[in-house]
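Some notes on the structure that comes next.
For this depiction, one protein chain was excluded, whereas all remaining protein chains were kept in their positions.
Presenting chain A:
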Amino acid sequence: MSPDKMIHMANQIAVFFRTQPGHDQARKVADHLTDFWEPRMRRQLHAHVASGGAGLDPLVLQAAASMKPPAVEAG
């Protein structure tokens, strides 16, 4: 997926959870990404974060830091 689209989608999720009460928004973003994003999408996210994470909402960056990158597909 194009980086712009991936950034847009991730930021949309962050925007929703930022509005939710409580102090665990980053965890909620991480949970949502883990539950609904297929591993290669998450790998793309992690790769983008690793290369600076330009354009990503700070909440996404925080979430990504707490997520385990999915293992590379074993055939």
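Here is the rule we use: contacts are C-beta pairs under 8 Å (C-beta built on N, C-alpha and C of every residue); 3 or more make two chains touch, one makes a residue touch a chain; residues count from 1.
FYI, contacts and distances are computed from a predicted model.
**Student:** Among "RNA polymerase sigma-70 factor, ECF subfamily", "NAD-dependent formate dehydrogenase, alpha subunit", "ABC transporter ATP-binding protein" or "Response regulator", find the name that the UniProt record gives to the complex chain excluded from display.
**Tutor:** This omitted chain is identified in its UniProt record as "NAD-dependent formate dehydrogenase, alpha subunit".
**Student:** Would you mind spotting which of A:Val15, A:Ala47 or A:Ala65 touches the chain that isn't drawn?
**Tutor:** That would be A:Val15, which touches the missing chain.
**Student:** On chain A, what residues meet the omitted chain?
**Tutor:** 1-2, 5, 8-9, 12-13, 15-16, 19-21, 32, 34-41, 70, 73-75
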